[in-house]
Each structure stands twice: as C-alpha cells, then as structure tokens.
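In this view, the complex is presented without one of its protein chains, the others remaining in place.
Just so it is clear, A, B and C label the chains in written order, and each chain counts residues from 1 on its own.
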Amino acid sequence: MRRPALAGRIAFGAGLAGGGMSLASCIGVLAGGSTVVLTLPSGVRLFAWGVRLDPLSALFGLALGVLAVAVSIYSWGYTRDSEIQSRVGLLGFFYNLLLLSLTLVFTASNVFFFLLVWEVMSLSAYCLVSFEHEKQETRKAGTMFLIMSHGGTGALLIAFLLLSTAAGSMNFADFHLLMERLPADQTSIILLLFLLGFGVKAGVIPLHLWLPAAHPVAPSNISALMSGIVIKAGIYGLARVLFDFSGAPALWVGMLVLGAGVVCGLMGVLYALMEHDLKRLLAYHSIENIGIILIGFGAALMFRSLGRANLAALALIAGLYHTLNHAIFKSLLFLGAGSVLKGAGTRNMEELGGLIRRMPATALYFLTGATAISGLPPLNGFISEWLTYQALLAGFGTTQSLTRLMFPLAGAMLALTAALAAACFVKAFGITFLALPRSEAAATAKEGNWFMKTGMALPALVCLGLGIGAGWFVRVFDPITEQALGVKVSVQLAAGSGLALSAGAGRGGMVSPSGLAAMLVILCALPAVLLAVLRRGAPCRVGPSWDCGLPGLTAENEYTATAFSKPLRMIFATLYRPRREIQAEYEVSPYYPKAIRFESEIEQSFEKRLYGPLKERVLAAAGRVRAVQAGSIHAYLAYIFVALILLLLFGARA
Amino acid sequence: MILILLLLVPLAAGLASYAAGRRRAMEAIHLTGFAVVFVLAFLLSGRVLAGGPVTIYDSFLYADALSALVILLTAAVSLLCSVYAIGFLRVEEQDGALGVEDGGAGARTKLRLYYTLTPLFVFSMLLIGLANNLGVMWAAMEATTLASVFLVALYGKGTSLEAAWKYAIIGGVGLSMALFGTVLVYYSGRALGGSDTLAGLNWSYLAIHASRLDPKTMRLAFILALLGYGTKAGLAPMHTWKPDAYGEAPVPAAAILSTATLNCALYALVRFYILTSRSVGPELPGGLLILLGMLSMGISVPFVLIQKNYRRLLAYHTIDHAGIMATAAGIGGKLGALALMLHMTFHTVAKALLFLCAGNVSQHFRTDLFRRIGGGVIRVMPLTGTVFLMAILAIIGMPPFSLFQSEFLIVQAGISSGHYLASVLFVVFGTGVFAGALLHVGGLVLGPRTGAPAADWRPWQGAPVLLLAVTLVVIGLWLPGPLFELIRAAARVVAGE
Amino acid sequence: MPLIQDPEFGNRIVTLMAAMVLVLQILMAAQRWLVTNIRIFGIQSFLLAMIAGTIAVFNNAPHLFAAAFLTLAVKALLVPVLLEKLVAKIEIQQEIAPYVNVPLSVVICGGLTLVGYIVAESFYAYEPNTGAAGLGHNTLAVAVSLFLIGFFVMINRRKALTQVLALLSLENGLFLAAVSLTYGMPLIVELGVFFDVLVAVLVLGILVYHIRETFESMDVSKMRRLRG
Partner (left out) sequence: MREATAVLIHLFLLLVVSPLVTGFMRWAKARLQTRQGPGILQPYWDLFKLFQKGMVIPETASWLFRATPYVVFATAVAAGLMVPMVSTFVPLSMAGGILAVVYLLGLGRFFLALGGLDTGSSFGGLGSSREMTISALAEPAMMLAAFTVAIGANSTNLSEVARAAVGETWRFLAPSQVLASAAMFVVLLAETGRIPVDNPATHLELTMIHEAMLLEYSGPYLALIEWGAWVKQLLLMTLLINSFFPYGMQTGWSWAGTATGLALVLLKLTALSCCIVLVETTNAKMRLFRVPELLAASFTLGALALASTFLF
C-alpha cells in the first residue's frame, strides 16, 4: 500500500513466476501424457484438498500459464502512473488469488475442493471487477456477476453431489465414465444441471447477461484474464463432465450443446457489432467464441453417441484448440484495448481514431489479434475454425437420419458468425486505429511503455505460432483424446511431417498454414520488390483525401462506428429492435439544419424481455409477501395458532 | 465445580453491576465477569473433551459435548460483545442516543439496566446448556426472554416498546407450547420407573430409556416443543418477532440474541429431537424440522430481497440460518449432525461479526436505512466496511470462508439421504438470499465516499471486530483440532451414537 | 370405603371442575369487561388449585399440595390483585371492538374444544380406560382446549392487558395438563415455572405501563410501525 512500486513488483513478479511454473509443469504433463496427483494438507479437516494434473487440466493450465506470463508483464507497466497505482497492492493480492484459484480449478481432484476453489475464483474475480467501485456501473456489474455465478454454482453443487452419491466417492478419479452406469433420466438431470452451472460461467446465451457487463468494467489487465481464461473455467468444467465423467451421452445432449453453440456464436457477434465501447465489444466476442467452442464440443458429443470415436476426437480437438486460441487472442485484444484506454483515456470508439500513428506497436498487436479472432489465415483462429468445419462436414455422413442436416447448417451459421466477426473487427480496428483522431484525447494519445508492449507481443507471437505450427501442435491433444475417447488422432491429423493439417485419413481436406503463410509472404513480396525495382524514382506524393469539395477533411467527415454497423442494424432489425431519435435545430430554412442530434439504441432483448420481467416479477412477488410482516401482532399470533392447530391435528391423526 | 461457577459468575456479575451503579465499575465487572465465564467455558470444554459428560448434584447439572459447545459459543460471543458494548455504550451516551433528559440520569439508568440484565441473560442461557432436567431447561429458556425483553426495549422509543411487546408475547406463547411439550414428555415417560422423582425429566435418564417412551405422546410432545422452541429459534411461521427485536435492541444485545440465544433454542430442539427420534423414529421429527426449516429459508428470501433496513436484513438472515440449521438437524444422520454443529459454530462467528459491523455503521450514520446512507461505507470507515462485506460474503456461503463447508455438508447429507426436493430448495433459497444480501450490503459498503471519514480507530469497538474477522478467515482455512473434536463429539451426541 | 379413598369419586370431581374451568375460559372469550376478565381468571385459577388439591388427596401425591398452594397464592390471588391495580392505574375498563364478535367467538371456542378432544382421542385410543388414563383423557382434552381458547383470545383482543390475561389463562391449561396427566412436575420445576410466571406478569405489566405512557393507548393493534 505504502510503497506501490514494490507492491507492484511483488504482485506481478509472483504472477509471472507462477505462470512460468504452470507453463513448465503443464508442458511436462502434455509431453509425457502422464498424470500428476498430489494431496495437499487440508486445514478444514473434513475434506481433502487434492490436485491432479492430467492432460485435460494441463491444456487449460497451459493457456493459463501463457496468459499469466503475458498479463503479469503487461500489468507491471499498466498499473504504473495510473489511478490504480496507489492500490496496486490490493489489486495484486486479488490478481494472484485469481491466478491461484484458476490453477486449482483446473487441477482440483475432488468435488469439495473443486467447488471451493471455483467459488474463490468467482469471489476474487468479483473483487477485481468491483475494483473501481466508485462507478455505479461497476458495482452493478460486479453484483450481477457474482449473483449469477453463485446461482450457477448451486446447480453445480447439486449435480456434483448427485454424482458423488452415485459414485460413493468425492474423487474425480472415480467419476470416470460414471454416468454410463446411471439410469438415463438421472444422467439427463445431472447433465442439464452441469450445462446450466458451467454455462453461466462460460457466458452461454441466455446465461450470458453478466459477461458484457462485468468484463469491460474491470481494469483492462483483469479483463484480459476474465475473458481469456476465467470463462474458460466453464469450458473446462464442461469438457471434464462431458468427456470424462459422462460416457457416450444421449444424442440430444450433443444436439443441445451444438444448438447452444450456434445460437451463442451468432447472437454474440451480432450484439458485438452494435457496440462502440471497445471493451464491451470484445466481451460480446467472448460469447461468440464460446459458441464456436461449443459447436466443436457438441459435434464431438454427437459423434460419440453415434459411435465414431475418431471423429469425436477431431471435433473435440477443434473445440479445445479454439479454447486455447481464444484465450490467447482475446487476452491480446483486451490488453490492446487497455493500452488504448490508458493512452487515450476512453473506450468509446466514437472518440478514438488515428491511433496507429501515435501507438504503432499497440496497433500492430491489436491487428494481429483482430485477424486471429476473425479466423483469417494463417493465424491460429483459422486453424480451429477449419478443424470445426472439417468435423461438421464429416458429421453429415455419420448418420442417415435427418439429424445429419444439423451439421452443414451449423457449418453455415459458423461461416456467418466468422464473417460477421471479421466485419466487426474491421470496425473495431478501423474506427479505433485508422484515419483521423476523433477527439483531443485520441490525438494526443501515448503509446504504452515497454512492459505493456512486451506483454502484448508475447500472445501475438503465440497466435502466429499456434497458427503456423498447428501441424506440430496437434500432438498435444493426443493424451487428452486418449483419456476421453480412447483414440489418438494426431498421426492422421498431421500431414506433410507437420507442415500441414489433414482432416483425417481417407477424407481429403488439408490445409497447410505454414504453406499459406509462406505463399502470402512470397506473393506480397514479389510485386513489392518488382514495383520497387521497376518504378524506382516514380512519383509518389502525399495529398489530402477527397473531401467532396468541402474545405478540408476533418474527423467529422469520417465514418463512425455507429454508421459502420448501420446496414447490419437495419438487416437484423427484428433482433435488435433499434430505436432512433433525430432532433434537428433549424435557423434559417428547414433545408439547412444548424445542428442535428442523432441517437440510436438497440434493445437489449435478454435484459428487457427475459431478465427484466423476471426480476420485476420476483420483486413484485416479494413485495406482496411483505404483507406477511405488516406489523400486526394479532396476525403474527394467528400464524402460530394456525400452525399449532394444523400440526396438532396432523400429530393426532398420523 | 466449573458448572456451578459458570452459573454463579454471571449471576454475581449482574447483581454486582446493579449494586455498583457507576459506569466505570459496571464496565469493569461486566468485562471481568465475562472473561471468567469464557475461561470457565473453555475449561469445561476441555474437561468434556477429555473425560466425557460432566455432572454434578445428582445429575442436576449435566454437560456433554453438545452442551459444552453451545456454552463455549455463548461465552465467547458474550465476552466479545461485552468488550464491544463498553465502547458502544460510551459513544451512545456521549451522542445522547440513550436520552438526554434529567441531565443524563435516564441514560445512566439505561446503562445500569444493560449491565445488569446482560449477565442475567447470559446466565439463563448457560443454564439452558447445563440443565439436565427438561423442565429446568424450559424455565431457563423463559428466563432468557424475560431478561432480554428490557434489553430490546432499552432505548425506550415507541418502536423499541413495540418490538419488546411482540417479543414478549410471541415468546411467551411459544414457550407455553414448549412447556406443554415438556409436560407431555414427562407423561410419556410414566411407564418408566422413577418418573415421580426429579430424574423423570432428566435428559440423561430419558435418553437412555427413550425407546420405551410412549410414541403417541412423544409425537405430540415433539410437535409442541418444535413450535415452542422453534418460536425462540425464529423458525417460520413463528419468526415474526425477530426482525423487530434485532432491529431495536442495542447492537451488542442483538448480537447475543441472534447467535447465542438462537444456539440455545436449537440446542433445546435438538434435545427433543434426539428423544423423539429414538422413540418414534427419525422420519416424523426430521420431516417436521425440514418442513419448518424450508419454510424459514423460503420466507426470508423475499424479505432479504426487498429489505430497506440493514439490521432487519441481518435478522432475516438469522431466520434463514435458523432454517438452515433446522434442515440440517432434520436431515440428520452422521453428516447432518456434523453439518449442524459446524454450521452453528461458523454462523455464530459470522453473525456476531455482522451485527458488530452493523453497529459501527449505525452508530456513525445514525440510521439503519440503506437509502439514507447511500453507499461508500468502505471509504468512510475502511475497516468496518471491508469486514462487513467480507462477513456478508462469508455468511451467504462464499468460500474460502467456513460457512461454505457446512452448507456443502448439509446439501451433501440431504442428497445422500434422498432428500432431493429439500436439497434443491435449499440451493434455490440460498441463491435468493445470496442475491438480496449481496445486492444490499454491496451497495451499502461500496461506492464513492459519501461523507467525512469516521473517527479513527476505536479500540473497544475495533478489537472485537478485528478478532472476529480474523477468526472468520482462519477457521475457513484451518479449524483448530480441539475445536473440531468438540464439534465432532457434539455431532455424535446429536446423531445419537 | 370412604369417599375420600375412592379414586372414581375423585375422578368425577376433577372432571367436573375441569369442565367448569373450560366454561370459564369460554366465558372469558365471550365477554369484554377487563375487571370481570381478571376475576374470571382468578376463579379459574382457584378451581385449578382445587383440582390439584383433589388429585393430591385421591392419588396420594403430596407434593401436589405445594403446587396447589402456589397456584392459589400466585395465580388466584397475587396476579389478579396486581392486574387490578394496574387497571386502576391506567384507567381502562372495557375491551372495544374485538376482531371476531361474541357469537362467532363462542362458536370458534366450540370448534377449538373439538380439536382438543380430537387430540386427546389419540391418547385414548392408545391405552385402555384405566383410571388414571380416563382422568387423563378427559382433562387432557380440556387442557388442550383451554390452551387453544386462550390462544384464540390473545389473537382476538386488541388490548395489551387482555393479551397478558389470555396468556396466563393459556398457561392454566398447561397446569391442568400437568397435574392431571402426571400429577404435577418435579417440585423444582414447578417452582421454576411459578417464578417465571410471576416475573412474566411483572415484566409484562411494566411493559403495558410503558406502552400506555408512550402511545397513550393500550391498543396493541396500533403498534404497527415495524414492518417488512
């Protein structure tokens, strides 16, 4: 507290070290395919504290490790010379608590310990989200987050305890394929509860309400962790339950997950398009990407139900790969947004612009993240989407029933989602970083310091690496698929000695990210060199953009974020139910308005039509119940009297 | 000897305070008395843990692990509240909150009343724990009401009188039912030898011969005792006096009421539960306990959600937790009993802490309404604000705090014994209360600063808060071995091993 | 065999007196003069003391004499006197506007008596009609009815003092159950109970006084500021 510099160094140094260790141990496990089991001394006596690092845990630990390293370095710089600096010790405490609890969530080996660290994770995330609690928005978001998260935990509690009662044990190790042995209806209930509980944490629509509220209000380095890895805890839970505890579930489970994924992806990106708060936009994209992950999971479940283990492995790899990818590029994007926020003082895109000149490094890294999240080759987002498509494509042949139409339709929706995401990131990057600054703050923005740049460079490099090196990297998934499905598919997946990915033997469909990258470099370089050589000394001058003959191009002439997304707002008006308001002030004639005020707003349908009425109903009902305690002692005595007579009669009859 | 001293010390402290009448002297007596009581309770726990039940005077007083735990908790809370009360009442007197008429004479009378009645109140609670005879236990329970009525009415305002009246009348009716139940237990034991003597109502005697008690009578007896002691514990629909009494009593008294008194009432219920389940089987008493428990949890949800007054919020919270503990008792079995005892311990720590925090806030802002304060307590009173938020998170079942463990255990017990509906409702109601409490207390504690920072560190009020806060954190992560053993032993008593 | 040693005779007398106690209780529910109520309560308590004495004589339970004496002293004499003094002090005589009017109250009391018998029935079915059980059966029904009617009166009346009185009469039901079912409780318990009753009356009396001072009314239904 008193010495912020020291506090920051300790806090983020610890985060860095922890992240590094996590990375090392996870890589060890994934490389060796072994499982590390450890029982910690438990202080609460009744319950064991145990950790188990198996391949699935290690994958998530890997993502966490990368993020912890990058974000810790970034935070070091980010918290300097900011309002947070005076409270950096507290921030560091919760930051490290969050990292610790996340690590333990991914590795907890029994029900009690899992739920304990799960809630600690939520709690530390709550404290971090509410860190700047002076703002009403922040408090509201934090509260909503914790309440929804707790509700989800309730569902998990019941589900886990039903499982543990059936297993007669609290240990995850005893839950392996447990659900295959339970009656079908019980399995259904348990699975639904799990989907509900983990769905809240992952931000699956319609349980997502907290996500776009809570992620943006946290300090940006925390937002990076929240969107990057905290929501992945939900995905981890789903993966653990669906591919470890559950055997081959009923077909409808896969269909449900797949459907949820499609809806989630599409709705997420559609809402993101309408945002011009940079961080909220990114938060909605998290929902979208969770959807893409779920498409992979859903397909894997369906394949499993249909008895196609190899395909299931492919789909599972697609989902998990995307999980990892999203963790990395989303945190990269949030870190970039943090730099923008720190440099220009606002997250509102309508006040930004032209930052590419003032903050070149941030712009480059943000562009990398934007390209990756849009699923464009040769970065990592493309790989996981490609794998997802391949899985969906192959799904068509797995069954003869009408169900198979789900796969290509899901594929088409995925394509739409990805294309809309690209549109959205053209907007996000273009409006924020390109052309002219729209405000004084943006015009005088400052580039982040060296730590922040390093913190962003790291995930950007990983994005590239996971893209180009996909053929080598898929091997990492072997122990996971072997544990979950009993097959190893990396040999079929990796072609051309790791230079390319194949969709599996017998099915064509190959892609070589490294080849694509090389080709793009060559094809860009060739004309560039040719032009440079052939046109040496040719005139090239800098002039003003076409301003329609008006005196000079100013920031007011620029397209705004709102304008950019207008076509889509009109096209999807059914979903958005936009409301707009135009006020014009006239001075001389009605043809020459002096000033025009334009306001456009879309309806937050889930808030207005689902949660709003729900909240109102509950509160109204509570208000009516309040009449019970109206102050009349006679009424109070009457309650007891009635209870007495009823119970006496019951006791006499029974 | 410990048993006698345990009863004599608070009794003497009360009388001595009355006799002394001067503030300094009363404070000293108060503090010393409770310190001694705590030490004695500590020793008693040690004795019970080491050598099993302790009895005296032909088993007139009897302390097994269950009693020892309840007494230990009572003594601990009383000690901390007595420390707090010294600071609290001094400020109240200075601020004129106790009345300024007659040059402060009214305030001094009230101080004297407080320092006299509180030890008597605690005395009667200790007697509940120590009495072997169910009738004596009943009388002691009645005495707690009588001793605390004037504590509730201490401020002498219209609302305090209203609260005191409701407390006294509802409590009186409730305890009449409990007495009826006690009479019926005595009646059901008529077939046993020695029923004419004092021993016929001794718990230690009845527990041994419980299987021979007349089941028909025991069933009615349990229903009446459940309603009676349930009133005292604040189970719905007999809970209505609670928010009024807790909201109006001076904070330290309210803290004792909502922790120690609740424990004592539950203790009495559990004693009846044990006898009844041995006589007629655990289904009926267990089912009724779960029914009332669920009702209590359910009724507290709407009131927590739309609460305007934070002290009443805490009261509804106590109703919720009374329901939780009743449910745990009703689920029963080894797990349920253990969960009950753990929860009782943890709840005592957290709830006492909450009341003390609420007292600090209430004393600084001079209002109990959320709306008037508006928020930002953490900026005005950093320690109180932080601890308040922490404690509310703890009590709504957030780990790493301890109540998470006991609630987890309750649901586990519920599901493994097939009480699916109860378990699901438990979770649903828990979430509702969670939402309301977080919403309101979060709004109260967080936010921009609304006024000048409060007077700096007040040792008398700060120390107990800090101590309880540390305890709360520590027992969430590390439960001391002997305490855990005591809890386990108490749970064994409840589970009837 | 002299009458004094015939338990059958004792049972008859006790049952008769119990029935009178019940009638008094219903009377209390039906009429509204405060002082009359206090006196009815006094008579009721006196009858209870007699019942205790009778049982002590016929069933050879000498410690019940103590209970009888205590009842006589505390409930039949001390409490009525105290309450009457209080009434004189606060100058209120009549209960106005109960929630349920008199005829309906009486009907409800009848219903509650029925409940009392249903509850007592469950004991009766259990044990053959032996002497003590027969006594228990009838008097238990009366006791439960007393209890319930007292409770009902508490709900039905607005005045603080009537509530106190009703609470006491409700406890009379308890006492009846205690003496007739079990020939009284152990002495120490009895003493405790009586001490509590005495203190309760004092405490409630003081409260009533304060309420009267603060609210200038004894109508507890007006105390409705604490809500929600």
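Assume a contact is a pair of C-beta atoms (placed from the backbone, for glycine too) under 8 Å apart; a residue touches a chain by one contact, two chains touch by 3 or more.
Because the structure is a prediction, the values reported are computed rather than measured.
**Q** The chain left out here touches which displayed chains?
**A** Checking the complete complex, the chain left out touches A.
**Q** Looking beyond the chains shown, say which of A:75, A:371, A:384 or A:629 touches the absent one.
**A** Reading the full complex, the residue touching the unseen chain is A:371.
**Q** Of the listed residues A:14, A:461, A:553 or A:575, which contacts the missing chain in the full complex?
**A** That would be A:553, which touches the missing chain.
**Q** For the chain that's not shown, point to the residue among A:20, A:43, A:345 or A:408 touching it.
**A** A:408
**Q** Just name the one of A:435, A:461 or A:575 that touches the chain not displayed here.
**A** The single option touching the absent chain is A:435.
**Q** Specify the residue from the set A:6, A:491, A:570 or A:596 that touches the hidden chain.
**A** Answering carefully, the residue with contact to the hidden chain is A:570.
**Q** In terms of residues, what is the contact footprint of the unshown chain on subunit A?
**A** The missing chain touches subunit A at positions 354, 356-357, 363, 367, 371, 374-377, 382, 385-386, 389-390, 393, 396-397, 402, 404-405, 408-409, 411-416, 418-420, 422-423, 425-427, 429-431, 434-436, 495-496, 500, 503, 506-512, 515-516, 519-520, 522-524, 527-528, 531, 534-535, 538-547, 553, 555, 557-560, 563-568, 570-571.
One rule holds in what follows: only the chains that are shown with their structure count from here on.
**Q** Using the average of all C-alpha atoms in each chain as its centre, how far is it in Å between subunit A and subunit B?
**A** 45
**Q** Just curious, how far off is subunit C from subunit B if you go by their C-alpha centres, in Å?
**A** From the centre of subunit B to the centre of subunit C is 31 Å.
**Q** Subunit B: which residues touch two or more other chains?
**A** 162, 165-166, 169, 173, 220, 243, 303, 306, in rising order.
**Q** Which residues belonging to subunit C are in contact with no fewer than two other chains?
**A** 119, 122, 151, 154, 220, 223-226, 228
**Q** Going by the contact rule set out above, which residues of subunit B touch subunit A in the complex?
**A** Within the complex, subunit B touches subunit A at residues 162, 165-166, 169-170, 173-174, 177, 219-220, 223, 226-227, 231, 237-238, 240-241, 243, 284, 288, 299, 301-303, 305-306, 338, 342, 375, 378, 393, 396, 398-400, 402, 404-405, 408-409, 411-412, 415-416, 423-424, 427-428, 430-431, 434-435, 438-439, 442-443, 446-448, 476-479, 481, 484.
**Q** Give the list of subunit C residues in touch with subunit B in this complex.
**A** For this pair, the touching residues of subunit C are 119, 122-123, 126, 136, 147, 151, 154, 160, 163, 167, 170-171, 173-174, 177-178, 181-183, 185-189, 192-193, 195-196, 199-200, 203-204, 207, 210-211, 214-215, 220, 223-226, 228.
**Q** For subunit A, which residues are in contact with subunit C within the complex?
**A** Within the complex, subunit A contacts subunit C at residues 626, 629-634, 637-638, 640-641, 644-645, 648-649, 651-653.
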